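Got a structure for you, questions after.
Only one protein chain is missing from this complex, and each of the others stays in its spot.
Moving on to chain A:
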């Protein structure tokens, strides 16, 4: 075993060894374990680190550079310093699009998480045709937003949509859904949660599989009820997957765009315009790429702060083996 190890570490630690030649054989034993771990870390991280650096990080830095300029994507850039940021921070539009995005997250996340968890738990039980159900619930995830939007616009059609017909039958108020400024965002939220349920379900199902069955057997012998098992075995051991779902859903939630674009186009009269929608319009419609980049950096800072808080806070509730 030891024979294979140094050849793998060498690629990364070699240069240091070269500078400090030690008698062969002795070097292996004396090389500090920290240095060796560092070598392994490089070995495991470089294959992803290099492409991420070149194809995501470098463009990110470029976009920060662009954000300090006025640029219409065609003619050359004009330096404006922090003007784009100053303009955005005083523009009431900015507060509005951030507000709509936040509203989206507040509505979307609880729905999709509770629904996805419920589905994962139910479809993890012994059921006939379980595979079929799991596939059926996943299908919306792969269906294109164009089709999903068409169906939901029809379901939520204020005059003859299925949802309002049911509400009318029950004598409940019938909202104007995506045609009404105050109901446009709830419409988007409903459709998004419906579409993403399967995504959360699959991640939590995969997480449920890594919980050792022995723990359930042990707690059953101790006389734990189904609810107690769920509360004290399933939830804690599922917490690494839950953490993933929370972090990724919030990152994606802040960047919500496709569904808004196809369902409401940001309307009516801007009532459902979100941050990335605004970025898209600024770049590709108004040719204000500098301002768009500045806005995306503001968004980046917000997401980074939210994610950092979660990474810090995970010690309190995420249970790692």
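By our rule, contacts are C-beta pairs under 8 Å (C-beta built on N, C-alpha and C of every residue); 3 or more make two chains touch, one makes a residue touch a chain; residues count from 1.
Rule of thumb we're sticking to: contacts and distances are computed from a predicted model.
Q: Looking only at the UniProt record of the hidden chain, which name from "Carbohydrate ABC transporter membrane protein 2 (CUT1 family)", "PRC-barrel domain protein", "Cytochrome aa3 subunit 2" or "Hydrolase" is the right one?
A: The UniProt record for the chain left out of view names it "Carbohydrate ABC transporter membrane protein 2 (CUT1 family)".
Q: Hey, which of A:93, A:182 or A:210 is the one touching the hidden chain?
A: Selected residue, touching the omitted chain: A:210.
Q: Out of A:181, A:240 or A:268, point to the residue that touches the absent chain in the complete complex.
A: Spelled out, the listed residue whose C-beta touches the missing chain is A:240.
Q: So one chain is hidden, and I want to know which residue out of A:235, A:251 or A:271 touches that hidden chain in the complete assembly.
A: In the complete complex, the chain left out is touched by residue A:251.
Q: Spell out, residue by residue, where the missing chain touches chain A.
A: Residue positions of chain A that touch the missing chain: 1-2, 4-5, 8, 37-38, 40-41, 43-45, 47-49, 51-52, 54-60, 62-63, 66, 73, 119, 122-123, 127-128, 131-144, 146-148, 150-151, 154, 157, 160, 194, 197-199, 202-203, 205-207, 209-214, 223, 225-227, 237, 240-241, 243-244, 247-248, 251, 254-255, 257, 275-276, 279-280, 283-284, 289, 292-293, 296-297, 299-300, 303-304, 307-308, 311, 320-321.
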